[in-house]
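All protein chains of the complex are present and in place, except for one that has been dropped.
Presenting subunit A:
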Amino acid sequence: MKEMMIILFSAILTENFILAKFMGICPFLGVSKKLDSAVGMSVAVTFVMAMATAVTWPIYTYLLVPNGLDYLQTVVFILVIAALVQLVEIILKKYVPALHKSLGIYLPLITTNCAVLGVTMLNISKELNFAESMVNAVGAGLGFLLAMVLFCGVRQRLEDIDTPECFKGIPITLIAASIVSVSFMGFGGLVEGLFK
């Protein structure tokens, strides 16, 4: 249990996917302007991360490794994730239209989001077991949500300030992201300390 908590909280705070690992920067900067779209995107990412891990981990462990095909990891994972996202979209559309309406528009965007492929690969390279992988995936998704929501608040303030002409738009957004990232560095060592 202690190990699980450490994995969960390090994935959310100290090893935050966006602010410490630089994965999923495009949605982070692209969809963080409005709170509802930021939350929608993050929930969809969390959902897909968990689903992708639940599918790719067994495929890697029980199909690729026993047959000596682990070098096909990259090819297989990206195809599985792409197919999975399509499948999830179709199922949601048919059976849970309400959820499809709120998450549906974000699902296509995350097929090739590097955070999703990244989390499935990290689970393998860190040699986590199935339960740990799932916790790591959900933690990474929650960390994504946290960073998106916090940054959304920062960006709404950025709209009102008087920025130098050449810094307007993208540069100032990146610099604000840098400052939010500094604040996440403050979590270093916190998780290990909490569960000692």
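Criterion: a contact is a pair of C-beta atoms (placed from the backbone, for glycine too) under 8 Å apart; a residue touches a chain by one contact, two chains touch by 3 or more; residues count from 1.
Rule of thumb we're sticking to: contacts and distances are computed from a predicted model.
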Per UniProt, and picking from "NigD-like protein", "Cytochrome b", "Ion-translocating oxidoreductase complex subunit E" or "Inositol transport system substrate-binding protein", the hidden chain is "Ion-translocating oxidoreductase complex subunit E"
Those residues of subunit A that touch the unshown chain are 19-27, 29-31, 33, 71-75, 78-79, 82, 85-86, 108-114, 117-118, 121-122, 125, 164-175, 177-179, 181-182, 184-185
